[in-house]
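What follows is a single structure, and I will ask about it in a moment.
With one protein chain removed, the remaining protein chains of the complex are shown where they sit.
Going in written order, the chains are labelled A and B, and every chain counts its residues from 1.
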Amino acid sequence: MLLFIEQCLNGLQLGLLLFLLAAGLTLIFGIMDLVNLAHGSFYMLGAYFAATFAVMTDSFVLAALLAMLATLVVGMAVEVIAMRRLYGRDHLDHVLATFGLILFFNEFVRLAWGPEGRNIPLPSWLNTSIELLPGVPYSAYRLSIIVVALAVAFLLYLIVMRTRLGMLIRAGASNREMIGALGVNIKLLYTLIFGVGAALAGLAGLMQGAILTAQIGMGENILILAFVVIIIGGIGSIRGAFIASIMVGLIDTVGRSYLPEFFKLALSNEAAATAGPAMSSMLIYLLMALVLVVRPEGLFPAGGR
Amino acid sequence: MPEPILLVEQLSKRFGGIVATDQLSLAIPPGELHAIIGPNGAGKTTLIGQLTGELWPNGGRIIFNGDDVTTLPVHRRSALGLARSFQITSLFLDFTALDNVALAVQAHAGHSFRFWKPVRAERALRDPAMAAIERVGLADRANILVSRLSHGEHRQLEIAMALATRPRMLLLDEPMAGMGPEESARMVETLRELKKELTILLIEHDMEAVFALADRISVLVYGRVIACDTPENIRQNAEVRRAYLGEQQVATRHG
Partner (left out) sequence: MTVLSLRNLVVVVLLAGLLLLPIYAQVAGSPFLLTLFTRIVILAIAATSLNLIMGYGGMVSFGHAVYLGIGSYAVGICAFEGVESGFVQWPLAIAASALFALVIGALSLRTRGVYFIMITLAFAQMAYYVAIGLDRYGGDDGMILEARSRFAGLINLNDKTAFYYLCLALLFATIFLVWRLVNSRFGMVIQGARSNERRMRAIGFPVYRYRLVCFVIAGTICGLAGALLANFTDFVSPAAMHWTRSGDLIIMVVLGGMASPFGPLIGAVALLALEEALSGITEYWQIILGPMLLLIVLFARGGIDGILARLRHA
């Protein structure tokens, strides 16, 4: 039971990290109609920036803020230099160009930081465990990830649902021509959205990087998970991204720890040991397939055409 | 009156709270050229969508040639002989004109799970395609990429493609949209020839063309047919005049 609660919290934490990635991705898909494979690179950059700033400033929180700012700047620069020229082009062009960006950023990190991973040192007040319920200790840092990510999600919700900027974003996600009709400086809006998306990815990366390490290519596998989230949630929908993120995070984490046990009930030990890990990594993809069969446009399609 | 080839009964379509098609009924006998006119937003496009199967109605029935096609998918209706042209030109731009029409012929020449024989050498597809192209007067443009043809030629090609499926009935969605007077006149000639052999449902804004071609005209306002009669009688109809000339009055009456 204790283990189950812990796994659920871990799943929630993974889900919220996924949400930070997916929120930016889904907005960029929805509004700019851009497939951005390089979104995972911002995740990686966030972690590396944080590792460097942590050494420089000796403060984890300050390093995190600086790293987010740095990824914001890099994201906006990438938008201005490259992405801007890709709007309205074929999706295949997006795939190729951003694939090129991934190669570039991976190699850039290898040049700048070297091939080994970097640790992001945690301050002692985060590096402890907290007793959530009597007899249920949980890592203070993981808990702080949950809190921060929830706060960011809430902030995003407020911005998207309550402000004029958010109105534009929502209008753009469901009907792209409309923003132009409203006479807004689209170029600036796009650069800003892209930058914020990058910064959110950077935040996710640095928070995860402190648990494992900052590594080259760390953003790629989680990016594909974020794609699964978007497919399930529906392109352009923040709400869909949120719900799907939590679902994917929980199912993946809990599935990995319990499915092999479950298999042992039905199969021989040896067969279960073979099939268990393989099957549990399939769970979220099976979920995705199921959603596709029932609702090909995702659970919360934006625009509702 | 002979058995109608297209029979629409009590057709209804709602989008949220908006009623786009309101208990609409139509009966079109074989051989008739039936025109549908109406002010913008009258529900003409929604009606065509339901007839071709791109939209499914909320209520009512569509009977084509004796078959209930109300919920049949697009390609099945096409196979039964109900062909359409698109309001906005919808062609295969990176194919030649002849390839476009040949593809339409192919659609009705059995299944296309034939993987080996070079398709451009198949007389069974090329000959009827060429014939359809000749009927709309594009013979000398047959081997040109469609993206290089003019707007008027695109509209003509649309008709040729609809013809190539050897339909029993044509649904023409504003075939003259965006045409100059010369191109329009040519289209009217083409349609006059076609109406000798085919039943045609024509949706068109060009009133001159409509009154010159139609056997009967239905007037659509707010999703319902307010009048259905010969061109002469429609011209005299008081309610039609109000719908077209006095939008204001009509709006107050409905609103």
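To be clear about the criterion, contacts are C-beta pairs under 8 Å (C-beta built on N, C-alpha and C of every residue); 3 or more make two chains touch, one makes a residue touch a chain.
Because the structure is predicted, anything quoted here is derived from the model rather than measured.
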Option touching the unshown chain, where A:Y87, A:F104, A:Y157 or A:F262 are the choices: A:F104
Per the touch definition above, residue among A:V55, A:V73 or A:V95 touching the missing chain: A:V95
Touch criterion as defined above, residue of A:F4, A:F154 or A:Y285 at the omitted chain: A:Y285
Chain not shown: contacting residue from B:Q10, B:S90 or B:N233: B:S90
Touching the absent chain when the full complex is considered, from A:M1, A:L188, A:A266 or A:V293: A:V293
In chain B, positions touching the absent partner: 52, 73-75, 78-79, 83-84, 86, 90-95, 99, 102-104, 106-108, 112-120, 122, 125, 161, 165
For chain A, the residues touching the chain missing from this view: 29, 33, 35, 82, 85-86, 89, 91-93, 95-97, 99-108, 110-111, 220-221, 224, 227-228, 230-231, 235, 273-274, 276-282, 285, 288-289, 292-293, 296-297
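What we mean here is this: only the chains that are shown with their structure count from here on.
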Chain A and chain B, separation of their C-alpha mean positions in angstrom: 48
